[in-house]
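What you see is the complex with one protein chain gone and the rest in place.
Up next is chain A:
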Amino acid sequence: MSNAQLTLIIIGMFLVTYSVRTVLFASAHKAHIPDWLNKALKFVPISVLTAIIAPMSLTNASGLLLTLSNPWLVGALTCLVVGLFFQRQLLTICVGVMVFFVMKVFVVA
């Protein structure tokens, strides 16, 4: 590809990415989000974050991996349990990451 084409790609990608991110922010002062939509939007964080990580934790390239020898699954379950019980963010992350790496080093290898 020529430099001109690569420049066009960057400009084009910037324009669509920036537009998606700012179109609502730009009109925020006059935009009115109806009440029902706001009630639905409060479920966005839990929905999108879960949808991003569930396939990472439960599958690999060849399919579902619902076994206790899958470090991703065990690490994620550990985080879930620790998070629900203790409600401490840093503790949840540390214990989960530790379990994940211990399994990766000792169990899988």
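Points worth noting:
Heads up, the rule we're going with is that contacts are C-beta pairs under 8 Å (C-beta built on N, C-alpha and C of every residue); 3 or more make two chains touch, one makes a residue touch a chain; residues count from 1.
In this section, contacts and distances are computed from a predicted model.
The chain not displayed here is annotated in its UniProt record as "4-azaleucine resistance transporter AzlC", chosen from "Cysteine desulfurase", "4-azaleucine resistance transporter AzlC", "Cytochrome C oxidase subunit IV" or "ATP-binding cassette domain-containing protein". Residues 1, 5-6, 8-10, 12-18, 20-26, 28-29, 31, 33, 36-59, 64, 71-72, 75-76, 79-80, 83-84, 87, 89-90, 92-93, 96-97, 100-101, 104 of chain A touch the missing chain (whole complex, contact as defined above).
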